[in-house]
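Take a look at this one; I'll ask things after.
The complex appears here minus one protein chain, its other protein chains still in place.
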Amino acid sequence: MKKILLQLDCDPLASVFDAVTAYDAGADVVLQYGNVTTENVVDLVYGVMFTRGGDKLKYSAIFIGGSNVSRASEILDVVKKTFFGNVRNSVMFDPSGCNTTAAAAVAKMTKACDVKGQKVVVLAGTGPVGQRAAAMFAMEGAKVVVTSRKFEKAQAAAEEIKATFGLEVQPFAAFDDESTTEALKGAVAALCTGAPGVTLIREPLWKANPSLKVLGDVNAVPPMGVEGMKSSYNGEVIEGKVMLGSMGIGGLKMRVHRTCIERLFERNDALFDAQSILEIAKELS
Amino acid sequence: MKKILLQLDCDPLASVFDAVTAYDAGADVVLQYGNVTTENVVDLVYGVMFTRGGDKLKYSAIFIGGSNVSRASEILDVVKKTFFGNVRNSVMFDPSGCNTTAAAAVAKMTKACDVKGQKVVVLAGTGPVGQRAAAMFAMEGAKVVVTSRKFEKAQAAAEEIKATFGLEVQPFAAFDDESTTEALKGAVAALCTGAPGVTLIREPLWKANPSLKVLGDVNAVPPMGVEGMKSSYNGEVIEGKVMLGSMGIGGLKMRVHRTCIERLFERNDALFDAQSILEIAKELS
Partner (left out) sequence: MKKILLQLDCDPLASVFDAVTAYDAGADVVLQYGNVTTENVVDLVYGVMFTRGGDKLKYSAIFIGGSNVSRASEILDVVKKTFFGNVRNSVMFDPSGCNTTAAAAVAKMTKACDVKGQKVVVLAGTGPVGQRAAAMFAMEGAKVVVTSRKFEKAQAAAEEIKATFGLEVQPFAAFDDESTTEALKGAVAALCTGAPGVTLIREPLWKANPSLKVLGDVNAVPPMGVEGMKSSYNGEVIEGKVMLGSMGIGGLKMRVHRTCIERLFERNDALFDAQSILEIAKELS
């Protein structure tokens, strides 16, 4: 029986990236749907719920992607409510690659340095990847600080993390060398999740920080969020700090993505969202 | 050579249900098209007519689905006119599952009870499934009564059945216990094809009817069209009547759907519409 993945995407054109990755992970067929809304998604989901019964339900699974994470979250809510009893399919939630990217970064960084009970800073952590990375560090027992140039934005992100994951993180305004130095004070790990091409930590700052053990950066476009970072860094130690660039993180991200897709088809009730994707990333890292 | 099914759907997003079912029936590739219109369908059909010549034409086939049966009918008309000579592909017509659902119900009911020359009632038979079930009972030689709460609606349905299938059925207004009792008087079979959750025959009525031998109900959402019916009934005999609920009918419907898809690829000039789908349902029931 063919493994069919239903790709739900709120963008007008469903992601090519997600489709190719699904095929590479062993899906036999990807049914691509763009323009998915909370209204039209129900019939799409019925189409996988009601075509293959009993223990064959697991051969149909759902991937929720797209560039807009909050709309994708609404889709996920509707999908969950559409299922009933054992009439359900496994689901992976990864719009904008937010979960797989965050999980790969957090898994690599926590492997390089035990964060339990320690301070971890997610710089410019207000977007989808940043929020999820912050939540995942908190799941690992870290005391997480989320920064933004404006305190209000950091606070809003902290509230969203609280609402989505039930986890506490501390908002902090880091807008210049002084405030960034303050943000990083005593931290063992710092991850930059800002916009491409924006430097968040100048080189002298992280080199002068004695507590920092690992630095990560998901930015692929120079200049890097961590000045002195290279995309290709994958655990190199610079001035005593383990360095993880976007390609170093990206390799694991791809393996995490593919592994999640593979495992979707092992049962009919899996949900791969932040926590479970982090578990897989830790297992693979 | 891959078996390619061209899925034509007038809805904005082509049905997942129909695509999954097609793959399960052995199609290698389903080309899904939503937003199909009588204007844009011609080029789509050319795409299967002119790519594989001669005896390989049969490896491309067409499925016409979608939620709007009348628009789908217009598509079917254009598809038929686009073909010429032996340059044609096999076609299955099943928007809203109307043909496969009706055929499964009629095949099961006529197997349980010979309807030739007998009175059969299709209650709330004005929609796509009801009209097609009524026509199929008439094809089997029954004297068919189609009811609606309003006589005008029943009459309009009878006229549409006449126009589409060239078959006569009798319209009847059944809106309360008395008129429903009158409608069922002398009937050997009654099928409910009404809206989900609307009771059409109260329990005392069918139990008190001496001629009724089989009762069918395509409604999956309680309360049932036939009070006392269970979705799971698949030939159980209650008070001397054979009972067929939506799941009992649905199992055959799925097999009919898959079998039609399989057979599309055996020749290049098959047309699976009401009559031929009923034949397959009878063969499989």
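For clarity, chains are labelled A and B in written order, and residue numbers in each chain start from 1.
As a working rule, contacts are C-beta pairs under 8 Å (C-beta built on N, C-alpha and C of every residue); 3 or more make two chains touch, one makes a residue touch a chain.
Keep in mind it's a predicted model, so treat the numbers as computed, not measured.
Only one of the listed residues, B:L44, B:V79 or B:A281, touches the absent chain: B:L44. When the omitted chain is restored, the residue from B:V29, B:M247 or B:L284 that touches it is B:V29. Contact between chain B and the absent chain runs through residues 1-2, 4, 6, 29, 31, 33, 35-36, 40, 43-48, 50-52, 60. Looking at chain A, the residues touching the absent chain are 12-13, 15-21, 23-24, 30, 32, 254.
One rule holds for everything that comes next: only the chains that are shown with their structure count from here on.
Between the CA-based centres of chain A and chain B the separation comes to 46 Å, rounded to the whole angstrom.
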